[in-house]
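Have a look at this one before I ask anything.
After this line comes subunit A, so read on.
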Amino acid sequence: MISELPTELAPSPWLLKARAASELDVRRALTSSAPTEAEFAALISPAADGLLEEMAQRAKHLTENHFGRTISIYAPLYLSDYCPGGCAYCGFAADRSQPRSRLSRDEMLSEFVALKAMGFEEVLLLTGERSPQADFEYLRDAVAEAAKHFAAITVEAFPMTTDEYRELAAAGCVGVTLYQETYEPIQYQALHRWGPKRDYANRLDAPSRVLEAGMRYVGLGALLGISDPMFDTLALYRHARALRRKFWQSGVTISFPRVCPQEGGFQPPFLVDERLLARIIFAFRICMPDIPLVVSTRENAKFRDGIAGVGVSKMSIASRTTVGGYRAPTSSPDGQFQINDNRDIETFFTALRDKGLEPVFKNWDSVYSLHKDDT
Partner candidate 1 sequence: MKTNDKLILGGQEFESRLLVGTGKFSSIEVMLAAIKASGAQLVTVALRRFNRERPSDDLLGPLVKLGITLVPNTSGARNAAEAVRAAMLGRELSGSRFVKVEIHPNPHHLMPDPIETYEASRQLAQEGFIVLPYMPADPVLAKRLEDVGCAAVMPLGSAIGSGHGLSTAEMVKLIIADSGIPVIVDAGIRSPSEAAASMEMGCSAVLVNSAIAAAGDPVGMASAFSWAVKAGAAARLAGLMAQSGHAVATSPLTSFLTGDHA
Partner candidate 2 sequence: MKIIVNGNTHELNRMASLDDLLKQLGANPEAVALMVNDQVIPRTERAGMVLKEGDRLEVLSFMGGG
């Protein structure tokens, strides 16, 4: 069932430029007043590594213009790690022997209370692929409960139908994040060994369905390193542009998860080091100055402090990627859910403020949404 990347998203016209641009191409792109694909391709190319400082300066300038000197703060909350999926790179694949758990309604409530006490107003609710233990109703009910506590609820789970997304929105969800993992169809098939996630086209189309359902934001991303990062980054850029053109009343955000070696034996085929990651982030900021760019605690403290406000406008902190991790912190897991920035909120906020950045918990008030019940 190999699918094809639609022409609208296919990066092939620009791949050559992304691999072989010259320093001159990069300089042109850096000072372009209206950068498009050609400039983006040059800015992610290897030659751009030599101009990283200049790119950072431009990225910082643009981030300040569009987001002020603030960083938007959110907390991820894992509701369930049951997963019937077969992703080769993930320690929670069904054939791996991680113990599984999911939050009961009471446990969820305690987590929400704990997070709210820490100051969070935006939470990202996560589950694995659709499973009997964590199905759509479970997720929807979690959203409804969370909406009573927090100003903004977002979800990162599994592809849903447009109607399901509408229900989620009605329950109080304002945004859905769904990573394509890789836009490269052959590698996609190879890595997603069984289950519904094998359906490449369905996953690719899901962000459109999110916005079709009237959701305010959709979050995109590719798991950098599982395929050629030039390919995935270009396709991601095209995906974001296509969605912005079609759903001009909604917003797109972009995250930058990097694949980690996983103890099940998965070795990433492509190396994405911090310089490449920074380059990709700067390129997005320069070419899409008004799009929120998100970095999680997958990255270490030094990187996060460096990139905050320099391209990146949104970050998580004090993350727990174990289920129930906020009430009763346990040791953090390995692999794709590894946490590399373990600082507490105050330490992180001090670091941000030292850079002249103000952390912001809330810039969206649910009172404006017509979806909320008034009870």
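Following the convention adopted for this analysis, a residue touches a chain if its C-beta (ideal position, glycine included) is under 8 Å from a C-beta of that chain, and two chains touch if they have at least 3 such contacts; residues count from 1.
For anyone wondering why these and not others, all candidates are chains of the complex that A comes from, given by their letters.
All values derive from a computational prediction rather than experimental measurement.
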item	value
Numbered candidate touching subunit A, per complex, among 1 or 2	1
Touching residues on subunit A, where the partner in the complex is candidate 1	24-25, 27-28, 30-34, 36, 38, 52-54, 56-57, 60, 244-246, 248, 273-275, 278, 302-303, 305-307, 310
